[in-house]
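Working notes, structure below.
Just one protein chain is left out here, and the rest sit where they should.
As written, the chains take the letters A, B and C, and residue 1 is the first residue of each chain.
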Amino acid sequence: MSTKVVERKPLTAWERSYVPSILGGLGVTWKHFKRTAPFLGNKPITMEYPEQKWVVPEGYRGAPYLVKDQDGATKCVSCQLCEFVCPPKAIRITPPGAEGQPADRANAEKMPLEFEINMLRCIFCGLCQEVCPEEAIFLQKDYSLTGVSREEMVYDKEKLLKLGGTHAGVQKWKHKLEEAAEQETFPVETAAATEATK
Amino acid sequence: MDFLQNLDPTVQFILFSVVKIGVVFGVTMSFVAYSVLVERKVSAWIQDRVGPNRTAPPMAQFVPILGPFLTRLGIFQPMADGLKFLLKEDFTPSYVRKVYFWIAPAIAVIPAFLTLAVIPFGSTLGNPGNKMVIADLDVGILYTFGIVSLGVYGIVLAGYAANSKYPFLGGIRSSAQMISYEIAMGMSVVSVFLLVGDLNLSKVIEYQAHGGWLVFKQPLAFFIFLVAAFAETNRLPFDLPESESELVGGYHTEYSSMKFALFFLGEYANMIASSAMMVTLFFGGWTLPFIGDPASGLLGGLLHIGIFVAKMCAFMVLFIWVRWMFPRFRYDQLMDLGWRRFIPLALANILVTALVVAFVNR
Amino acid sequence: MSFSIPAPLEARLDELVTHYPVKRSASLMFLHALQEHFGYLSNEAVEWTATKLGLQPVNVYELVTFYPMFRQEPLGTTHVKVCRTLSCALAGSGELRDLFCKKLGLDSHAHAPQTTPDGKFTVEFVECLAACGSAPVILVNEDLHERVSTSEAEKILVEGGRRSGSVGGSAAKGSANPAGK
Partner (left out) sequence: MSATATLPAPAAVPPPPPETVTVKVNGKTVQVPKTMPNWQGKPEPTTMLQAARVAGVEIPHYCYHDKLPVAGNCRMCLVECGTPMMGPDRKPVLNEDGTPKIARSVLPYEPGTPRGVIACATPISPGMEIYADSPATHQMREAVLESLLINHPLDCPICDQAGECKLQEYSVEHGQAESRFVEAKVHKPKAVDLGPRIILDDERCILCTRCIRFTKDIVNDDALGIVNRGSYNTISAFPGKAFDNNYTLNTVDLCPVGALTSKDFRFKMRVWFLKETSSVCTSCGTGCNITVGAREGVIHRFEPRSNDAVNGPWMCDSGRLNYKWIGRADRLREVRIGGRRSNWSTALREISGKLSTAPAGSVAIVASARQTNEELYLLKRLATRLGAITDSIVREGEADGLLVSADRNPNSNGVRLTGMAYTEAGIQLPKIAAGIAAGTIRSLIVFGEDVTAHGLDAGLLAKLDLLVVSDVLPNPTTEAATHLLPGAAPVEKRGTLVNTKGRLQKFNKAVEAPGDARPEVEFLQELVEAVAGPIGTATIEGLFNRMTAEIAGFGGVQWAAVGDTGITLSL
């Protein structure tokens, strides 16, 4: 630990009268006034929000939505890791169960029966996105979420998928199925699986 | 006009006084409203912002070009603010001392308006007897100081009545600050009156109309008066009674709605009064270097009023400007400045002026 | 399909069991015998073996799926085994197989043995047939053909088309559809 002692020059009498500082302050404020006031410069840096929209930077953590793959199928396989990791417990997933609807894409076997995010609880921490093994949930750019009731702010699966849009990526399950179809080892089963893709 | 001239002088005096009071009061009120707007706009521009630019009455949008332009300038903002002050819930906390709590805002605002009574805001209007001052007192300046020192009661009472520590601290600070600077302010003016030789403010203007503005003869007195005026009106850099960052809102922390608005009104009315005083005492009042004689006609009278108002506006802008330029003083610095700098300086100034008047001007 | 074991065969197998200290040891011999008789091992054959030897069907089924020489599907009348081990592969057995598959309309990339729909031919790619010196080698039913050329292969196909069925249970099916190439 070394301490650096900052040498402060003693103020001269002129400086101690505050006059130079006052003049300096006047100069600074005048410069800005001149730049911003109408008829002089008119260059305010304030963004006028509802009309002018902010350009959301890369990596911004907005509302988490579910995404679909390029074939329009739900990517989520209902592994519930996000539900587990979610610090404010905003995510609520209902797994399909044994008789529940089959996944809408080939080979994934499973997709959530219901997927709810309570946007009032969500703290936009991004852990759900980080933990998702399927790249099915992403924090997107939406930052102004409004509603007139608490119920409305609980986004269900349909809404989340609609808002989330499509996210292309490695189609893990489809790829596995294609790979399996190439192998002739278990032709009967793979044929059935291929049929399931349609 | 003739029937006015033919009225009984007493009736005429009463009639004119009532009109003058009404006009001065109305103009001051709208001045307060719009100085708030100017304050917001100027601060916005100094900080590269836009300032109030949304509020508009519903019909404003139907006026092409002008409507949106005025809206962007925020012309309608003070109306909305005023309406809001009137309509907001007037909340009185249960723990306050109710009588004082209710009286305090009134005490804060009334002296500010009373000060304006002795300000000669123009020469004459219409006939030569009709002086543009509500009360042409011969002891105008004493009256002013007497009234101004009452203003502190409103703030002290507000701080005390709120029965809460932040307002209380604000009130304490305020009383100390105001008392301190009143001395410096009063002393600075003594030298002016030594030169003029009269306490009537109209006479001060008369003196300046011929003898030149007193700011050139008494720059030190002006400077002390200016700084003390900032302190007296609780404006930055001397807004310690309010100081949001330390005392939440200072003496008016517990106030809302119209009672809060009265404090607000009081502060701006004080600013206006101080500006008017400075214009009168040091900047020749309604005169200009080449316009010194009382007006003979209606037009000239209005011109003089215009000159006065313009000078006053300049000071208002100065008040506003300074607010966005300086950081707040520390309390000990404030006291130090008042007692150990300004009072000796003012005393010295009196002495020097007295000597000059006694030996040189004789 | 009715499943019946001729009495002499059953008697021979019953006798076979007595050769071993543990009944289970006879399972491979049973399966060979049954495959020889039926041409392939149906699930019924597996169950019959298991019952005979006091086993669970899955125990026998494990054996059947383990050994490549056991078939669970009927074979074609002409069973062509093309060697795919190194020396034959270098000498062009891959092309031979492609030729067979193309002529017979079979998928040349399939892993498992493939039989034509009319049941006449089965083509299989197999491991070493132990005649590396005379590659490429193919085994047509029980006959080894060495240094097989394309023309020879085509000749084999023609011969096979004429063959009227001598291999196992699928023979009847094969001859029922005489429309050759």
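As a convention for this text, a residue touches a chain if its C-beta (ideal position, glycine included) is under 8 Å from a C-beta of that chain, and two chains touch if they have at least 3 such contacts.
Note that this is a predicted model, so its numbers are computed, not measured.
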Ask   = Out of all the chains shown, which come into contact with the hidden one?
value = A, C
Ask   = Out of C:Asp14, C:Glu36 or C:Glu62, which is the one that touches the chain we can't see?
value = C:Glu62
Remark   = Of the candidates A:Asp69, A:Glu116 or A:Glu134, the residue in contact with the absent chain is A:Glu134
Query = Per the definition of touch given earlier, which of A:Gly41, A:Gly62 or A:Pro95 contacts the omitted chain?
reply = A:Pro95
Ask   = When the complex is taken as a whole, what residues of chain A touch the one chain not shown?
value = 77-81, 83-84, 95-98, 100, 107-110, 133-134, 176, 179-180, 182-183, 185-186, 189-190, 193
Message = Applying the definition given at the start, please give the residues of chain C touching the unseen chain.
response = 43, 46-47, 55-59, 61-62, 65-66, 68
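Basically, only the chains that are shown with their structure count from here on.
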Inquiry  = On a CA-centroid basis, which chain has its centre farthest from chain C's?
reply    = B
Ask   = Whose C-alpha centre lies nearest the centre of all protein C-alpha atoms?
value = A
Key: Centre-of-Cα separation between chain B and chain A, whole angstrom   = 54
Key: Centre-to-centre distance between chain C and chain B (centres being mean Cα positions), rounded to whole Å   = 114
Ask   = Which residues belonging to chain A are in contact with no fewer than two other chains?
value = none
Query = Residues of chain C that touch two or more other chains: which are they?
reply = none
Ask   = Okay, in this complex, where on chain B does chain A touch?
value = 42, 44-50, 53, 73, 321, 324-326
Inquiry  = Which stretch or stretches of chain A touch chain B in the complex?
reply    = 22, 25-26, 28-29, 32-33, 35-38, 43-46, 48
